[in-house]
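Before any comments, here is the structure.
Of the protein chains in this complex, one is absent; all others appear in place.
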Amino acid sequence: MNLFFIILLILFSSAILAFISNRIVRGSSGIIAFIGITAASILFFTRLSIGNTYSFTLGGIQMQFGLNSFTYLFAIIVLGLGVLASLYSIQYMKGKERLGYFYFNFVLTILGMVGIIFSQDFITFFIFWEIMTWSSYLIVIYNGYSSSKVGIKYMIFSALGAYAMLTAIVSIKGIYGTFMIKDAIAAGAFNFTDHFYIPILLLIGFAVKAALMPLHVWAPKSYSMSPMSFTAIFSGAMSKMGILGMGLVLTSIYSHASPEVSVYSLILKQVLGWLGGITAVMATIYALIQTDAKKLLAYSSIAQLGYIVVGLSTGTKLGVMAALFLAVVHAIFKGTLFMVAGAVERQAGTTDMTKVSGLIRKMPYTFFAALLSIIALAGVPPLGGFVGKWMLYESLITESNNYFLVIVVFFSSTAAFLYSYRFLFGLFLGQEEKETEHVKEAPLTMVIPMLILALLLIVTGLYPGILFEPIAHGMEYLGYSHVNWDMSVLTNIWGEQTNMSYIFSLIGIVFVVVFIFITLKGYKGTRNVGTKEISTSGEIPLEHENLTYQMDFFKPFERAAAPLYKRSMNKIWNDIGNALEAVFNFTRKIYTGNGQTYALFVIIFLVILLIFKDSLFAN
Amino acid sequence: MINDKDSQKIVDYIQNFSRKHSLFVMAYGTGCGAIEIPATMTSRYDAERFGIRGAATPRQADVLLITGYLATKTLKRVIRVYEQMQEPKYVIGFGSCTINGGMYYDSYNTINALEQYIPVDVYINGCMPRPESVISGFIKLQELIQQGKADNGKRYRENLEWYRANQKKIIKNWKMPDYNW
Amino acid sequence: MEDLGLKIFGAILTTIMAFAVGMTYGGIVRKLTARVQNRFGPPFYQNFLDLVKLQSKKTNVAHGFMGHTAPVWIMVASITVLMFIPILNGNLWFPNLSFHGDLIFILYMMVFGSLGMALGAGQTGNPNSAIGVTRGLSMMVGFEIPFVLALVALMVQYHTTSIQDLMQIQHESGTWLIFSNPFAFLAALFASLGMFRYSPFDIVGAPAELASGPMSEFGGKYLGTMMSGGSIFAFIKLTLYVDLFLGGAGNPDHTGIWATLAGIGVLLIKTFTLYMVPVFYGWVSPRYRTEQAIRYFWGWPTALGIIGLIWAVY
Partner (left out) sequence: MVITPIHYIVVPLLAAFAIPLLVKIHKELPRIIPGLVMFYNIIISIVLMQQVNEFGYVSEVIAGWKAPWGINLIITPFSGFLVSLISFMGFVIWLYQYRFKKVIDVGELKSYGILQMMMITGAIGIIITGDIFNMFVFLEIVAITAISLTSFYRHRDGAEAGFKYLLIGGFSSTLILLAILLLYTQVGTLNMAEISERMHLVPQGMKATILVLFIIGFGIEAEMFPLNGWAPDAYSQAPGPTSAAFAGIVVKAGVYGLIRIIFTLFDIEGAFDFLIIAGLVTMIIAEFSALKQTNLKRMLAYSSIGQMGLVMIAFGIGTKAAVFAALFLMFNHAVIKSLLFMSGSILMYNSKDKTISTLSGMGKKLPFISLLFSLGAFAIVGLPPFSGFWSKLYVLTAAANQEMILLIGAILAVSIVEIVYYFRVVSKMYFAEETEHIAIFKPSINAKIAMGILGAIILIIGLYPDLITGYLHNAADMILDKASYIDFVLNSNAPVQ
């Protein structure tokens, strides 16, 4: 039996086992899911190598599994995050209902993603895509009926995307006669030559998963409503499947664009880039007015995906590299952050930032993980997030000449500091409250995945080359030649360099020196006090008084940016939905429930057909 | 670090010199005297030339300036602010009211002698003391600092029980964190 | 190793100089402000006194780990950025790492300190600190836009993202970038008003409302370290502006001791002149509200920045 099938089978059987085992031993599903995913990952990384393929026929359609260096990159994200998230999940989900159901879908989602990575033809791609979609839908609605509306929204948009994609896929089959991705690319299916709608439809399909404006409206609530151990994957890995597809399509558009149609690809570049930029801006400004940490992170995910799309849309070497790098790093830090939110949710009962605060002393390790991820998210040196941002800006400025987009992206990434701070402050800083007195650090199996991921951020900051290597290979697979990379030196095409190892050592040294200085100096006279010990005009805050500033956190910004908040995509989609609803209501009324009407219909139809019979049924 | 006595002296001198010339004042505008502070700070009298400037919070402040009478209700806040200041810290009692109650000596809700509740380094007499006298009071404080005699924080620590007892007499609902320096 | 030793020496020298210059500028500004207000004012070395006093406080209060490390973050940001900014053009005495980083890096690194500061202020639990932080961050979103527009304009115009190269270009062509792209300079200048946080943009500290904002729980050594970090940072900003727009200082062809001193002199003159802009503006302005400040930056400065960028492209 083929290794591809074995891996998929391991995942599938562990999904089934997880579903069944919870009825036998309560709570065992998590462990089974973890073991299954780990086993699959071990098998994947040890036995499978790039270039393996396996062809078979199903339903009269030629299909192929394979692994190429581009998808390998995403496999790292999916499986790495999958293992850690499932480990995290064991404790996080402990004691909840319907664990079998949850883990069944959890593993199936990962199965779907692994399948997408394996698939070399559109049909398997689509099959696994849909498996991933519905299994994740089932998790989105896991948290009860209140989330089912969210789930439906998610499903509608996913279906919209998936069906756009399916249309393109069958069109490719109809026109070029192949389902193989490689053949289709070679045949020029993604050119804008005659069938411009094919790449567009595919891009729409991928854009839904990548939560690109204006198809993002499902994302904030779906991300925040599902259990956090899943959202880590949902936002961290699954959104990257959209990026995978977009990368594949876009790069082949750019590299195959013939001169006479390159105008279209230029337009596409601009449109996508701006969509990505606007996504980033809008999601950012919405993120910073959220009061729920989970929703904040959800919006932030959308914003980050916006950057990735901007990077991809450039199509230049550095830009694509930046996008892929950001994709990996985003998976790491957003995975961590959602895990952090989950840990807080589990320990403190809520992630509403107006209710929780001052957890830093109670959950120091969680805070540490959150801190590192937030630094990476904000793109502040020296962690991995900065590397990605650096390359993104450099590519926009130096290669694609998209200067105003730089400003837009930069605006969003500056505004990202606001919500980054909001997140850390809201949950961990501020006054310690009586309500959260009982809170303790999350269990070990939850802390370890977070810390591993957080440390990965340091590694990716110091040695981004570790990621550049697979990325460069992936890009070479996509058709870029001579992708240069260095272990820890970033270079743009003008030759300017940023040396991460220097930065790292400098920051490290100065930090240590100043830290030692400030700690030792007057060590005896330094007293560490609680957060009630503050100077509030001589007033003493009482135990139950909560002075933490949490409501209307960025009100001034909101006021300043009021015009930006006026238009909401949500509203537009709602209007569309209402219009459709009216149409449905109207059509429903065709069926009056009256037999005479139906008889009348028959007669009218008969008469009409008889009148038009000659034109209708001419030989 | 520096055990040598002479060096310690030099260090002390430098420290005292800078302490003396950099007085961050927490002006606690408790009474009518607060109106004199702006005059002291602004162009006419310009206390800043002596390095005196306002501090917004007790954490940053060196000098606690009690301007005038002190209602019993306010006392608690003053004590709180005082305790939150970092050593070395100094207290200036401003106006007659802080010395003996002044014109409010028989009021039911003011305290008479500030000294009973927190240690005071310098009193500035008058009702109101003019900015000139305020500045002279500051200069007196600077002299004390230079001589190393301004040991307000130490006094408070050492006589904490006495001060506490006095404070508790006035403040009925005593709910204060411990002073544990 | 000799090279490394020299570099470390140079780095320390740079830091000390930046610190000294920054502190002195602060003192001079206080003095000048006093003179403008018809006061005598404190001596120009007043800031040093304040610093020594703060550092010699006998007791200190920290509110947990982030509160404890907040000054460290600021120092780290200041020194790191300083190391990546060329002080004198190609001078041996001020060797730094500017070849290993560029404008984008500096842009982001400058935020590092604010972030650490914000986190430290957050942990104190003082509501004023948090309010101050939110104001500061919000305003940052305001002034970063014209600032980045200006920087992008420069990068685009000269096809380089390295400050070193920009300085070299100015040195070789003999024109300062202030003349070749005045709009970008103006945009950056307006942005600098926000960066220095003098009025009307002193909404972060806002002594009368927020009790010095983020700093309200910091005293003693913490406040002192923050002050030193802030002083270095002021110098950094000024030097960055001078390097980018005013031709920088120093001559790569002459690196002797006198040339170095002359270069420092030129640098001081230029930086001081530049420093006076926000200070002058502050003297005559009351304080904005946060949203007004943000709108201010999104108005003319951004427009100028866009013009500058268009100017640079065409």
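Going in written order, the chains are labelled A, B and C, and every chain counts its residues from 1.
Here, a contact is a pair of C-beta atoms (placed from the backbone, for glycine too) under 8 Å apart; a residue touches a chain by one contact, two chains touch by 3 or more.
For clarity, every value in this text was computed on a predicted model and none was experimentally measured.
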- May I ask you to name the displayed chains that the omitted chain touches in the full complex? A
- Query: Of A:Y197, A:Y264 or A:F517, which sits in contact with the chain we cannot see?
  - Reply: A:Y197
- The listed residue (A:L58, A:L542 or A:I576) that touches the chain absent from the view is A:L58
- Task: Based on the whole complex, identify which of A:L3, A:I20, A:A39 or A:A159 touches the chain you can't see.
- Result: A:A159
- Item | Contact set of chain A toward the excluded chain (per top definition) | 57-60, 123, 126-128, 130-131, 133-134, 137, 141-142, 144-145, 147-148, 151-152, 155-156, 159-160, 163-164, 166-167, 170-171, 173-175, 197, 583-585, 587-588, 590-591, 593, 595, 597-599, 601-606, 609-610, 613-619
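The definition used in the following text is that only the chains that are shown with their structure count from here on.
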- Among line, ring, star, complete and other, the chain contact graph is complete
- Note on the structure: Check: chain C positions touching at least 2 other chains come out as 57-61, 211, 216-217, 220
- Task: For chain B, jot down the residues that touch at least 2 other chains.
- Result: 57, 59, 84, 87, 181
- Which bits of chain B are touching chain A when the two form their complex? 28, 57-59, 76-78, 80-81, 84, 87, 175-177, 180-181
- Message: Applying the document's contact rule, which stretches of chain A touch chain C when the two form their complex?
- Response: 358, 360-361, 364, 371, 375, 378-381, 386, 389-390, 393-394, 397-398, 401, 403-404, 406-407, 410-411, 414-415, 417-418, 420-421, 424-425, 429-432, 492, 494, 496-499, 502-503, 506-507, 510-511, 514-515, 517-519, 521-522, 525-537, 547-549, 553-554, 556-557, 559-561
- Given the complex, residues on chain A that touch chain B span 525, 527, 532-533, 535, 537-540, 542
